[in-house]
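Every protein chain except one is present and positioned as in the full complex.
Letters A, B and C mark the chains as written, and numbering starts fresh at 1 in each.
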Amino acid sequence: MPLSQIPVAVLGATGSVGQRFVSLLDNHPWFKVVALAASDRSAGQKYSQAARWVLDDPMPAYARDMLVVPASTDCIDAKIIFSALHTEIANEVEPQFAQAGAAVCSNASSYRRGIDVPLLLPEINADHVQLVKHQRASRGWSGCIVTNPNCTSTGLTIALKALDNAFGVKQVIAVSLQALSGAGYPGVPSLDIMDNIIPNVANGGEEEKVEWEPRKMLGTLNENKIEMADITFSAHTNRVAVIDGHTVCASVKLEEAVEPEAAIQALREFTSHHSARDLPSSPRPVIEVREEADRPQPRLDRLAGKGMTTVVGRVRRDPILGLKFVVLSHNTIRGAAGASIYNAELLVNEGLL
Amino acid sequence: MPLSQIPVAVLGATGSVGQRFVSLLDNHPWFKVVALAASDRSAGQKYSQAARWVLDDPMPAYARDMLVVPASTDCIDAKIIFSALHTEIANEVEPQFAQAGAAVCSNASSYRRGIDVPLLLPEINADHVQLVKHQRASRGWSGCIVTNPNCTSTGLTIALKALDNAFGVKQVIAVSLQALSGAGYPGVPSLDIMDNIIPNVANGGEEEKVEWEPRKMLGTLNENKIEMADITFSAHTNRVAVIDGHTVCASVKLEEAVEPEAAIQALREFTSHHSARDLPSSPRPVIEVREEADRPQPRLDRLAGKGMTTVVGRVRRDPILGLKFVVLSHNTIRGAAGASIYNAELLVNEGLL
Amino acid sequence: MPLSQIPVAVLGATGSVGQRFVSLLDNHPWFKVVALAASDRSAGQKYSQAARWVLDDPMPAYARDMLVVPASTDCIDAKIIFSALHTEIANEVEPQFAQAGAAVCSNASSYRRGIDVPLLLPEINADHVQLVKHQRASRGWSGCIVTNPNCTSTGLTIALKALDNAFGVKQVIAVSLQALSGAGYPGVPSLDIMDNIIPNVANGGEEEKVEWEPRKMLGTLNENKIEMADITFSAHTNRVAVIDGHTVCASVKLEEAVEPEAAIQALREFTSHHSARDLPSSPRPVIEVREEADRPQPRLDRLAGKGMTTVVGRVRRDPILGLKFVVLSHNTIRGAAGASIYNAELLVNEGLL
Partner (left out) sequence: MPLSQIPVAVLGATGSVGQRFVSLLDNHPWFKVVALAASDRSAGQKYSQAARWVLDDPMPAYARDMLVVPASTDCIDAKIIFSALHTEIANEVEPQFAQAGAAVCSNASSYRRGIDVPLLLPEINADHVQLVKHQRASRGWSGCIVTNPNCTSTGLTIALKALDNAFGVKQVIAVSLQALSGAGYPGVPSLDIMDNIIPNVANGGEEEKVEWEPRKMLGTLNENKIEMADITFSAHTNRVAVIDGHTVCASVKLEEAVEPEAAIQALREFTSHHSARDLPSSPRPVIEVREEADRPQPRLDRLAGKGMTTVVGRVRRDPILGLKFVVLSHNTIRGAAGASIYNAELLVNEGLL
C-alpha cells in the first residue's frame, strides 16, 4: 500500500464512464482525485453542473464542487491519468500525458493494439504489464499508457483464461446481449430500444474488437513482444434493454473434449496472478459459477464482487463445439472504469508508476 | 378457394396464442369461427368477459359475445380445430377431435414428434402434409392432427431451408433473443425482465426443441416416413424485454464455403412449394433480406408480410463455421397462430380436409 | 368528397411526426402527396435514405423513392401543406406558404396563440375554422394557417368539451403520463427513461400549453374573435416508458355537482359538429368510455378508432373537485399528424381551401 495517497485525474469525467470513475474513486484507499477534465465547453463549471449524472448512486460529495478543467497537461498535475476519452481525442491527448510523465490508464481503444502497449486484465495477464518498460525505452517516455479491453471482451476473456489454462482453447463463438450504458450518454435513443433489440453494436466495430482483443490478452509475453494466442473468435453483438451488465453466450472448442463438470471446476479454481490478487479492486472471487438454470442475469448478478467478479452459468455440453456457457460482467465497472483503476493499482504494486 | 366458409373452432381461445387465433381469423376468407373453447372455469361466459385481452389490436367484434364452451367434442361441431392448448391437455383432447373427424391444426408440442404427424412450415415442406393419409390409415381416424413447430425454430428453419436447397447445411449454432408473448399470459413477471434478460427459456425445454424440430422439417418424406435431416444443432435461448418477435443469431456450416452474396441470393430467390404459394396466409415474400447493418429489429420488422414473412439480415462470413446471419420471425403470428392457420389452408388446398 | 385528389406536401417529413404524416396519408381518399420536405441536409436524397423510420408499420411504398426537397415555396407546389416543423423554423416558413396560397395545416406551436389563427379539434370546435376568412382578409393571404393543439391537451380537451356542453366546466387539474414519441427522434435517451419516469416534459413549456390551449379551443367565436373559456387549468406533466399514447388523470370542478353516471352519459352521447362528422379522419366514435377498473391503457387503447378516438375511463367522484377520470389519446395520430389531416379535411369540406 502506498505511504500517501497518489494524485489522480479523470479525463472525460462528465460522460457515463467518466461518472463511473468519479464514483469508484470515492474513498479509494490509494488514490486521491485532484482533477476532473472534460471538453472545453464544460471547463470552468462545477462538476455538479457540467455532468448530467446518470448513475443510481448519488454523485460523491468530493466531486460536486470541483471545477472541471480541460484535458491538457498544462492544467493537470497528477501521477495517474484515467482516460474515458473518445477514441479520436484519446489518440492525441494520451501520449501527451505519458510524455509528461503520467501513467495513463485508458479505457479508450486508441492504443489497445499498440505492440508495446499492455492490454490488461490483471486477473489473467498481470505479467503483460512489464511491457511498459519496453514502451518507455522505445518511446522515450517517463510515463506510460496501459489499456483495458472493450467491455464485451472482458468477462468472456477471463472465463476463457481459466479454460485455456486447464484445457487449451481453440475456437469461440460469442453472442452478446449488451447493456445501454455501454453506448454512453445520451447513447441509444429510447425509441430504438423500447420493445426492441438492436442486432449490432456500433455497427460492426464492436465485433472486430471481440474477435481480436482476447487473442492479445490470452497471448504470451516473450522478450518485449506479445505473441497472440492461436484462437479463432466469431462474435455477434446485440444491444438489449438493460441498463448495466453485458451477457455473452459462448460456444467453445477446447483442445480436447471435457465434461461440463471439469470445466466448472477449472472456472471455480481459477485464481489471479499473485501480484493482482490483493489489490483494492481485485475481484473476490475472480469467477463465480452459478448452478441455477437461469443465471447469470444482469440485474441480479452484475454487482457480484462489487461489480468486479465475472459470473458464469449454464456450463453445459455444446453439440458442435463441445462446451457452452453464459458469462456476465458489469460493463462500466469490470468492463471500463473499474478495469482502468485495477490496472493502475497493478502499476503501483509492481513499482511501475 | 372453398365454395362456402368452413366452420372452425379455437381451443385455448382465451390465452395469448388463442387471442392471436381469434384476431387472425377475423374476416378470414375461407374460415368461419363457430366455437371458442377454454377451461371449464371460463365456459359459459362471454368471450369478452373470459379473455383478458393482451393484443394491441382491439378484440374483433364477432368474438365479443360468443359464449365460451368447453374443449370437448360434445360441444363443438367444426371441420377444423385450432389448438392453442397446453401440452398436457392437448395430449388428451386433440386425438378426440381427430377421431371425431376434425382436422386438428395444433400449436401444442404434444404430437410434433409423432412419426405419422406432419410438422409443417408450408413454405418449405408442404409435401410432408401427405403423411396425414398414412396417419389416418394407421390410426383409423377420419380427421387428423397436423402441427407447427415452436416459435424459435420457425424463422430459423425457413432461412435454413433456402440455404440447404442451395448449398447443403451441416451445422447450426443458434442463439435466440425471445419475446415475452412466447411465454403466454401472465407469463414472465415484470420484475424478472425489467432492466434484465433471462439466459434460458422454459428452463431448457426450448433448447431441445430448437435442436430437434428443424431436423424433422428439413427432412425428407419417404414412403410414409420422415427421414431426419443430417444436421447438428446447438441452441442457446434467452428471454428479452420485447413484446413480440423472436430474433435468432445463427452461425452455420454449409457443405462447402460460400460467399455471403451467394447466400443472400439463395435467401432472396427462395420460393414456396407451389401448393403453399397462394394461400390466404402465404407470406409475401417468404424471406425478406435486409441490407442495413442493424436490421432486422423486432419492433420494426416483425409485421413484415403481415407477420408471416421471415426477415433475415447481417448475412456475413463467420470465421469458424463459415456463414452467420440474424433471423426475425413474429412468434405469435408466423410462429404460432398464423402457422396453424396456414397449415389448415394447406390441408384445404390439398383436399385433405 | 373532392372530385380529384388534392396535391399535398409534408414539411419536416423525416422526423417522427413527419413519418406519421407519411404513413397516414398512404391511400388517403382525398389527398395525394406530391412533395416530402426536410432540412437541406436531407434534400436530394430518397426518402427511404433520409428518414430513419421509427414506426411499427413499414414505410409506405409511395414514399420510398420520392426525393426529399427543401421546405421552400420554390420547390413545392401543393394546395395543402402539412407542417411537422420545429417551432423556430415553422415561425418563418409557414407564413411563406400561406402567402403563396397554400392552406398550411400545422402541428407546430408557433401560431397557435395567433388571434386570427384557428386552433382546431374539429369534433369540438369546427366552427372556429371560419376564423380563416378573417385571417385572409387581415393578412392579405390567399392561403391560410390552421393549427392543432399540443398532444397532451388533445384528448383532455375533447373530453372536457362533452362535459362543458352538459354541465359547464370551471376548474381542471391534469396530470399527464406522456409517451416517448412525443419527444421526437432521437428524443429521450434510453438511460433517462429505463426503470424511470421524468416528472416534467420539455422542462415546463408543456405545462403552460396545457394550461392555455384548451381555453382557446373551448372558447367561443364571436365576430372574428375567440373569447377564451373561463376555466382554470393546473397541469403537471410526466414522461413515462411508453412508445405511443398520452394518458391524463384529470380532476374537474363543474358548475354544479353531477353523478359519475351523468358524466358518463354526457361523454358517450357527445357527437361532433355536423361538418366534422363524416370526414375520412373523423373519429368513430369521438369518445369511447371504458367501464373496467384499469382502463384506458396506452398499449391496449391507443389505436381505438384508428388512433383518432379519445378513450375515457375511471369516471368517478373526486372528493375535492367533484369529478375525476382518465383520458387516453394517441399522441402522434389524434394528437399530431392525424389532427392536422383532420383539420385539412375540414377546410376542404367547408370550401375554405
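Everything that follows uses one rule, which is that a residue touches a chain if its C-beta (ideal position, glycine included) is under 8 Å from a C-beta of that chain, and two chains touch if they have at least 3 such contacts.
Just so you know, these numbers come straight off a predicted model, no measurement behind them.
*Asks:* Specify the residue from the set B:L3, B:A61 or B:L191 that touches the hidden chain.
*Replies:* B:L191
*Asks:* Of the residues C:K79, C:R112, C:K209 or C:K324, which one touches the chain left out of the display?
*Replies:* C:K324
*Asks:* Which one touches the absent chain: C:Q5, C:S138 or C:T232?
*Replies:* Per the contact definition at the top, the residue touching the missing chain is C:T232.
*Asks:* Could you pull out which residues of chain C are in touch with the chain that's been left out?
*Replies:* So the residues of chain C touching the unseen chain are 171-173, 175, 177, 194-200, 203-204, 211, 232-234, 236, 238, 240-243, 247, 249, 251, 293-300, 313-314, 318-321, 324, 326.
*Asks:* Take the complete complex as the reference. Which residues in chain A touch the chain that isn't displayed?
*Replies:* 53-54, 56-58, 194-195, 299-300, 303-304
*Asks:* Against the chain that's been left off, what residues of chain B make contact? List them.
*Replies:* Counting over the whole complex, chain B touches the hidden chain at residues 16, 54, 180-181, 185-195, 241, 243.
Heads up, the rule we're going with is that only the chains that are shown with their structure count from here on.
*Asks:* Suppose chain centres are the mean of their C-alpha atoms. Which chain sits farthest from chain A?
*Replies:* Checked the centroid distances; the maximum from chain A is C.
*Asks:* Identify the chain pair joined by the greatest number of C-beta pairs in contact.
*Replies:* Counting C-beta pairs in contact for each chain pair, the top pair is A-B.
*Asks:* Where chain B and chain C touch, do the two copies share over half of their residue numbers, giving same, or under half, giving different?
*Replies:* Over half of the interface numbering overlaps between copies: same.
*Asks:* Chain B to chain C: how many Å between their CA centres?
*Replies:* Taking the mean C-alpha position of each chain, the two centres sit 40 Å apart.
*Asks:* Counting only residues that touch at least 2 other chains, which ones in chain B make the list?
*Replies:* Those would be 194-195, 299-300.
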